[in-house]
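I'd like to ask you about the structure that follows.
Complex shown without one protein chain; remaining protein chains in place.
Right after this comes chain A.
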Amino acid sequence: MDVKQGDSVAILGPSGSGKSTLLGLLAALDTPTSGEILLAGSALSGLNEEQKAALRKKKVSFIFQSFMLVDTLTALENVMLPAELAGVKDAKLKAQNMLERVGLSHRLTHLPKQLSGGEQQRVAIARAFICEPKVLFADEPTGNLDSVNGDKIADMLFALNQESDTTLILVTHDLQLAKRCKRQFVMDSGQLTEAKNSQAHSVKQPLLAEEMS
C-alpha cells in the first residue's frame, strides 16, 4: 500500500477485519511484528516510542469515532491542546480561527457535554487541523452521528483536507463516505486489497447485512 501526499484513502471492511489495527500501525500508535511502514519518509520500525511521539506531533493528526475530547476543557481549549503540545506560540488565536472555520465561533467556551454530537465532532476536526498535519487519520468519523450531521461533517472534513493538502486515511463502514475518497481499500480477514470503484460497490451487501444483524 502506497499513499501519496494529498491523497484521500478509505479503508473499508467488516468488524474484526483488522481495519483499526492497520490504522494503529499506520499512525505509529502500534508496532508491527514484521514488515515496514514508512510514514512521511520515516521508517517506523527504527523509531522508539518517544521518536514516534515526536513524529506524530509534527506530522500526524487524528479524528475519532467517539470524538475523544477532554470533557473538562472548553471547545477552544480542546482545539488548542495539540498546538500547545507542539509549542505553537499563538495557539489560542489559531484555535479561534479553526473553530470559526468549522462554524463554531459562538461555542468557544462551551464544554463538550454542552455540545451536540455533530458539534463535538466539528471541534475534533478543528483540533485535528490546527497543527496543519501532513497526514490525518480518521477512525469512523461519522460513526456516532445521524446521516444529516454525518454528511455535514464529511463535507467539512473533505473541504479542509483539500484546502490544506493533507493526506487523509479514513477507516469506515460507510460506503458513501468511502466513495468520496480518491482511493478505496478493502480489508478482509487481515488481507488488504485496493478496490476499483466497482469492487467497492461489491462490498456493500455484506456490510449492510452486518449492520442489520
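Just so it is clear, a contact is a pair of C-beta atoms (placed from the backbone, for glycine too) under 8 Å apart; a residue touches a chain by one contact, two chains touch by 3 or more; residues count from 1.
One rule holds in what follows: contacts and distances are computed from a predicted model.
Set against the options "FtsX-like permease family protein", "NADH ubiquinone oxidoreductase 20 kDa subunit", "Chemotaxis protein CheW" or "Chromate transporter", the UniProt name belonging to the omitted chain is "FtsX-like permease family protein".
For the chain left out of this panel, the touching residue among A:L39, A:L55 or A:I125 is A:L55.
For the chain missing from the display, the contacting residue among A:Q5, A:T72 or A:Q176 is A:T72, taking the whole complex into account. Remark: the residues of chain A touching the chain excluded from display are 20, 23-24, 27, 29-30, 49-50, 53-58, 60-62, 64, 68, 70, 72-74, 77, 81-82, 84-87, 111, 139.
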